[in-house]
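This report refers to the structure that appears directly beneath it.
What you see is the complex with one protein chain gone and the rest in place.
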Amino acid sequence: MNATTMTGDILDFVTGELCAIRPSLPAGLPPTARYTADLNFDSLDLVELVARIEQRYGLKVPDADLQQFVSLDATLQYIVTHIER
Amino acid sequence: MNGKTRVVITGVGVLTPLGNAPEALWRALRAGESAAHEWPDLVAGGYRCARACRISAFQCDPLRRGRALGIAAAEQAVRHAGVTLPESAGVFIGSTLGESMAFECAAEGEAIDLADFRVPSFTAGVRERFGLTGPQQSLATACAAGNYAVGAALSALRQGRCNVALAGGAEPFSRLSLVGFSRSRAMASGGCRPFDANRTGMLLGEGAAMFVMERAETALQRGATPLAEVVSLGLSCDAHHPTAPQPEGLGMRAAMQAALQAGGITPAEIDWVNAHGSGTRASDAAEAKALHALFGDTLPAVSGSKGALGHALGAASAIELAVCVQGLHDQTVPPTPGHEQPEAEGGIACTRAPLARRLRWVLNNAFAFGGVNSALLLRAWAA
Partner (left out) sequence: MQIDAFRSLDFDARLEREAMEQIADGIAALFDIEAPRERIGLIVASDNAGTATSVQFWLDAMRIGVAVASPELFPWCLANAPCGALARRFRVTGPNATLLGESDALLAALDTAAGQVTQRQVDNAVVVALCFANGHAGGKALALRVCADNGRHSLDLGALRTLVDPVPLRAGIDVLCGQLNRC
């Protein structure tokens, strides 16, 4: 799987989970979408999203890293970085 | 009987990770001890947070740990009070999940009728132990449940529904709660550090505290020594979020204000606040705002014991009420284990050593998940 495909798959997964957590979200979220400012996500939504990412990609995101999950972009970056590790 | 009828605590029983008697608990708290440590079974079980405060030396059926803790605390309180409970005595117990282990086993496929393992099973257990048929309530208001139970007993006694009441909270250690709070990212990465600038979260505890409560007149007539007077319970609800508190502490302040108003005193008269102080960033920040907004320049001594005992959820406010009773007896505010440095802006400087001072009025705060806020007003007994 090349990097572009992987990133695309990750984007699809995260976007899908965002919409599963908040069914009222519109389709086609831009990668720059910020969870709190743009999507009105709260703390509970965010920890649930991170949990689903952990389950899907076999990650264990430490509490201290949660602050990095501020947008779709940043989330993709985190996942790609930690999968590669 | 009216709203001004005086109600007192005449007996206290506690089961906690720092001692299974009020005096032992108080000695440990005065010494600044903490029961928090890593548990091998939690490490082996793969829990992200394996640090907790648990009671080691208490043997019982694991499926009935909550009820057993409640009964043991009640027995202690009754002995302490030197009272023969009439059959009409009331029982008021608060908890969060009830017998968490039973829920876990049921989920894992064991044939368990959970109807027998909810919070009312604790109340029923205490009633059965003492042959009681009086008024009863099982309060499921999570982290505030102990305060609620004592408040319900206060009402029942003032209305003459019973002459004696057993009230308090019981909570067995819950793996379900451990996972829930851990995955909600509420747990501390090290110790629990109430109101500390570097706090990272809560730790889970367990235990029970039960009180014998009577109308003062009745207690004095039978020659009992009141340990403290329960004056009022203030309540409010944030109506804000399923887990996060209203960030300005508006609901917390409202609960404290309601307790003071019902008790007929001003904030300046409070000598000591036993804070909820769970150690989470959000809850302590909200409580700090509430305390500053309510007390202004007259902020009294503030302490918290969750750094010592962890958060015993439904039993927490009852255990901490027992700490308040001991503090009133000793005329000393205990230290706040885990608290070293308050926030630079708007922080709360908690006690870091035992603080001897004249203590008359004490507020016991307990703020539950879901924004259920309670503040119990206590007074040193004076005839």
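Going in written order, the chains are labelled A and B, and every chain counts its residues from 1.
Keep this in mind: a contact is a pair of C-beta atoms (placed from the backbone, for glycine too) under 8 Å apart; a residue touches a chain by one contact, two chains touch by 3 or more.
This structure is a prediction, so every number in the text was calculated from the model and none was measured.
Considering B:P120, B:G191 or B:G249, the position touching the chain not shown turns out to be B:P120 (whole complex).
Note that of B:R27, B:R183, B:H292 or B:H329, the residue touching the chain absent from this view is B:R183.
When the whole complex is considered, the residue among B:W26, B:F103 or B:F295 that touches the unshown chain is B:F103.
Check B:L29, B:A74, B:A142 or B:I270 against the missing chain and you find that the one touching it is B:A142. For subunit A, the residues touching the chain absent from view are 21, 44, 47-48, 51-52, 54-55, 60. Take subunit B: the residues that touch the chain left off the picture are 3, 45-48, 96-98, 100, 103-104, 106-108, 114-115, 118-120, 123, 135-142, 148, 152, 155, 159, 175-176, 179-181, 183-185, 235-243, 251, 254, 258, 262, 368-372.
Rule of thumb we're sticking to: only the chains that are shown with their structure count from here on.
Look at where the CA atoms of subunit A average out and do the same for subunit B: the two points lie 38 Å apart. Interface residues of subunit A facing subunit B in the complex, by the touch rule stated above, are 42-44, 47, 51, 60, 63-64, 66. Listing the residues of subunit B that touch subunit A in their complex gives 48, 183-185, 187, 189, 200-201, 241-244, 282.
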